[in-house]
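As you look at this complex, bear in mind that one protein chain is not there, while each of the others sits in place.
Up next is chain A:
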Amino acid sequence: MADTAALNGINGLRHIRRSPASHLAAALEAGSIEGTVVLREGPFRTMVGLRVDPRSEEGARVVAVAGGLPLRCGDVGGADGVRVLWLGPSEFLVVASEDVHDSLGGTLIDSLTAALGGAPGQVVDLSANRTTFELSGTRARAVLEKGCSLDLHPRSFPPGTALSTEVGNIPVVLEKTGKESFRIFPRASFADFLGRWLLDAMREYASPEVP
């Protein structure tokens, strides 16, 4: 995450922003097992709630800004560092890096709003709605499988897909970003619980495997 001088928008108050799981940072680091399963928070992504009929004219205008809209559960659209996650047939979550947020000099939200225009739909800045946990390592899937009833095997949940579901009974969007890496998007108020839940689920992998 780019916490640099470039990010000095928000009236110069960027540095006092606190992410929903920032108080767990030390615990996440202590609980991570390098090479096995690593958990960290990747906070402050720009997120936009987008409601638009993807087959409509305004849908086409939005596509020109955000990249492709996913048409089916699990698919991820977008282009150029902007990812568009499928939430419903006409509901999407746009995820991009922090610095494209309009308060930091970016134009993503403004451009989406302009693309939708007065047509039916909505573009809402949800950047503070969810935080991001990044879970990776050879045991990442095993950790998630303790609290997620979906089949997370790569044959049915390959990299580049994302699903709305529950992890540890918390509603999240779960994105598979690589062979052994996931992004988990819980709402901010669940970040503390889910962070601790994941740490608990990771704990056993710190010990040698019992044959």
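Going forward, a residue touches a chain if its C-beta (ideal position, glycine included) is under 8 Å from a C-beta of that chain, and two chains touch if they have at least 3 such contacts; residues count from 1.
The rule is short, and it goes like this: contacts and distances are computed from a predicted model.
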item	value
Among "DNA ligase (ATP)", "Sarcosine oxidase subunit delta family protein", "NitT/TauT family transport system permease protein" or "ABC transporter ATP-binding protein", the UniProt name of the subunit that does not appear here	"Sarcosine oxidase subunit delta family protein"
Listed residues A:Gly81, A:Gly105, A:Pro120 or A:Pro158, member touching the removed chain	A:Pro158
Omitted-chain contact residue, chosen from A:Ile33, A:Val124 or A:Leu150	A:Leu150
Among A:Cys73, A:Ala114 or A:Ala206, residue touching the chain not depicted	A:Cys73
Absent-chain interface as seen on chain A, which is shown	53-56, 59-64, 67-77, 87-91, 149-153, 155-158, 161, 163-166, 169, 171
